[in-house]
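Encoded as structure tokens, here's the structure I'll be asking about.
A single protein chain has been omitted from the complex, and every remaining protein chain is retained in its original position.
Moving on, here comes chain A:
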Amino acid sequence: MEMEYQVKGPYLIIQVGRELDHHQAEHIRQVLERIGRERDIRNIIFDFTKTTFMDSSGVGMLISRYRDLSMCGGTVCAAGVCPAVEKLFYVSGLHKIIRVYSEVEDVFNGQK
């Protein structure tokens, strides 16, 4: 299963699948690693528009990407998060380090 992603300006936009569990998190990690070998990624937007489920494996994957990118001055943000996934962002404290936007476009025009 291929994952959808696109590069827009300084951002890599990752289209997260329907359920971000250990299985999917591992898939995203591998794809990011592969893209990272071909180009310099500094900023990632995780697009959660299609996602209805996430667990601590998703949280772990996002924290690791945040850690890697923030060390080289980059950013990680999320967009289009549904209430179930948003709850996980708050319970885990993820919302304190990863900014959440209503939609991907908002990242580019600076709206929250």
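We adopt the following convention: contacts are C-beta pairs under 8 Å (C-beta built on N, C-alpha and C of every residue); 3 or more make two chains touch, one makes a residue touch a chain; residues count from 1.
The rule is short, and it goes like this: contacts and distances are computed from a predicted model.
*Asks:* When one chain of this assembly is omitted, its UniProt record names it as which of these: "Anti-sigma F factor", "Aspartyl/glutamyl-tRNA(Asn/Gln) amidotransferase subunit C", "PTS sugar transporter subunit IIC" or "Menaquinol oxidoreductase"?
*Replies:* Result for the unshown chain: "Anti-sigma F factor".
*Asks:* Decide which residue listed in A:M3, A:V31 or A:I63 touches the omitted chain of the complex.
*Replies:* If we include the chain that is not displayed, A:I63 is the one touching it.
*Asks:* Considering the whole complex rather than only what is displayed, give the residues of chain A touching the chain that is not shown.
*Replies:* 19, 21-23, 25-26, 29, 53-57, 59-61, 63-64, 83-84, 87-88, 91-92
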